[in-house]
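All protein chains but one are shown at their positions in the complex.
Chain naming follows the written order as A, B and C, and within any one chain the residues start at number 1.
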């Protein structure tokens, strides 16, 4: 039996600096017999280990292929603390440890042939990027794509070029909101929920993927429900401290859910009683 | 039917000898630093003869009596947890090779077969909770598989015990290989597994006398009369009772020290850390007991979900008695009373539950 | 890659923390392969004004000269780590701050007090210069020092473990002295790092590692009163080695010299 606590070696093929503190690592497992680990879905995550420093959960972003047709994993990471900053220093050829995939991803089967509404808030919401990328990669499977991104301050918006690129795609709406906007902010200033109100949603034909700070996700879900989107069609990606990712360490508990294996993506009805409770 | 099931006290050593002959390391209760601890046991005279105890909120004292019994106490600060879920262990090591590649080395230390003598019903129940939780964890499993469990039905519950009301004691109900009832002059034994049965077959047993049978029943009846009871409350509501004033008074009283979680036989939280060695080419990855009372437990970058004692206490109580039911089909509490005795300020969570339960009635 | 350069500086202290290096045994020689030690008087390296990557600073600031010197050390170092209670919270000698009797004390001890140039208050390093990492403990131990060095060798900030002694006490399978003996133990508010040494030796923790995260000092003080400690005795628990750490100063200050008239006033709690 394989030990779920034990990392596998991966090599950094490429490192792309997305913004000042966001970077993407393209990784490949060095042991081909471990390729099973690559059956990974958007919304799931891996534990990335930097030698001598530690391990952190990072959502899977995309999978591609190298020249020889070997799979390449992409992870987009924001350098915030000890481990993520040290991952930021990796160069092509460097080795890291990888465990995964873990958790429940976005409900892609359910999304097929429906509109996709991706609502994100806060800084660099990587888990949701994976689904957007996935949707564009399989564009015909989905209807309209709505993308809403909210930030506290307009200066916090990262990856502007990416949003602008998406905005130019057919059948796609991109809306931005900043709670506080500096002069020159071309988009909306105010709350994300206000933008949701403006969306021409087809409630029964839409699947919502939401990721961001919990109060924002809660307010968005409530607004969507007011707009008659069924609660079961709203999926949230949750975040808690995570040490083991195998449902043992107890840190990621959110009420009775272990975010690492019951989540991180969880349907709203399962969460709604607990979201917003202080200290849960 | 009155099968031979009685082992005179003078023959208890034959059980220990038998275990040792069969290659078990025997671990049993002993008096150390004023408490009952499970430690490696060579012979029967290391067992806590005549020791009784007083347990009160925030207080634990042993009393020496002249009595002949070896198990006339309720429990010590730890159940079986340290034997299966190590307080600190290295999970794996990574080696940086000369060519820059990394090699991961699994570190699972094999445990020799270990027979634990003197296990309580509440602790067996808690062990089965941990079995559920740690399923798929090779570190836990490896140690767990090495255990042979010899229970002793509890005849002297402490004032802090309430296993009768959780349904997990005072007698050992399931999960043991052998179970003993301690009487004035010896032990009545029953087997709970084929391994236990074969041990039993090799012991010099007599048939119990009618008096011994009667003592067994009376003793059991008496042990069931406990001071404390799990109050009535609605587990699924606990998490929604965040506005209840009880949390404020608990926060006033609580040290946030995490002792309740550390002594609880079912608590399972741990944290992981990296311990690089000085040679620069090896690094160990460790885990150690953590607690929902620690700052790191609810930390994510830039935010702590539970920054204060109030929210941490609430997490402990609502998880143990509430969410646990949803997670594992029953409450996480088996009534051992340790969290009451070993709280340095003597908080009794049952009082809080009583208060919270009252709200349900209203 | 060039070896990181380190320096070990001493201010007002007992020298005990530097011994965390000198007591490393052969690991000291191993350490020397990983780093270059430029200044460390006790070990025989003397280059006070060397530019270094990491400066370890022991001791508190108690003279005007020391204020001057610490600024120099700061200017010469990339990363400054205080080692021990003196450097981090003022240490035991900061007890003199409590009464403000410094001048009297000086005059009582020295025949020529005019030659004694000391500050009225003993202050920790961080009160004068920026500190990058604080290692608590009186004394710090080799494990802490090596963990910091190793992390920095990996180019990352060392982990700051602020858990309390109780957690470690239980991991060590130690029997609680407060619960079994009624001994007033500082473990519940003291930061781990020592390995729960005192309870392991059957005694109360006396707080030498300073306050833990969310130290519930007042709650513990109330508990001490319940264990029959008079107010002044409670104050003495909190106001010892880390008396200037706010969480201890505040709790201890409430009781300090308050029981003078009615020494048993604190007993009524229980």
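Keep in mind that, in the parts below, contacts are C-beta pairs under 8 Å (C-beta built on N, C-alpha and C of every residue); 3 or more make two chains touch, one makes a residue touch a chain.
Quick note on the criterion: contacts and distances are computed from a predicted model.
Asks: Tell me the UniProt protein name of the chain this structure doesn't show, selecting from "Coenzyme F420-reducing hydrogenase, alpha subunit", "ABC transporter permease", "Pyruvate dehydrogenase E1 component beta subunit" or "Carnitine transport ATP-binding protein OpuCA".
Replies: In UniProt, the chain excluded from the picture bears the name "Coenzyme F420-reducing hydrogenase, alpha subunit".
Asks: Under the definition given at the start, what are the shown partners of the omitted chain?
Replies: Within the full complex, the chain not displayed touches C.
Asks: Using the touch definition up top, pick the residue from C:70, C:87, C:194 or C:221 that touches the left-out chain.
Replies: Answering carefully, the residue with contact to the hidden chain is C:194.
Asks: At which residues does chain C meet the chain that is not included here?
Replies: Residues of chain C in touch with the missing chain: 10-20, 22-23, 25-26, 28-29, 32, 37, 41-46, 62-63, 65-66, 91-93, 95-96, 101-102, 105-106, 108-112, 115-116, 118, 138-139, 141, 194, 197-198, 200-203, 206, 208, 233, 236, 240-241, 263.
Please note the rule applied: only the chains that are shown with their structure count from here on.
Asks: Would you identify the chain whose Cα-based centre sits farthest away from the centre of chain A?
Replies: Taking each chain's C-alpha mean as its centre, the farthest from chain A is C.
Asks: Could you please state the distance in Å, as a whole number, between where the Cα atoms of chain B are centred and where those of chain C are centred?
Replies: 36
Asks: Residue numbers in chain B touching 2 or more other chains?
Replies: 273, 276, 290, 296, in rising order.
Asks: Where in chain C do residues touch two or more of the other chains?
Replies: Expected reply: 150-151, 154, 159.
Asks: Could you pull out which chain B residues touch chain C in their complex?
Replies: It is residues 32-35, 37, 58-61, 77-78, 82, 87-88, 252-259, 262-263, 273, 275-280, 288-291, 294-296, 307-309, 341-345 of chain B that touch chain C.
Asks: Which of the residues in chain A end up touching chain C in this complex?
Replies: Where chain A meets chain C, its residues are 51-53, 82-83, 85-86, 89.
Asks: Under the definition above, what is the set of chain C residues touching chain A in their complex?
Replies: 150-151, 154-157, 159
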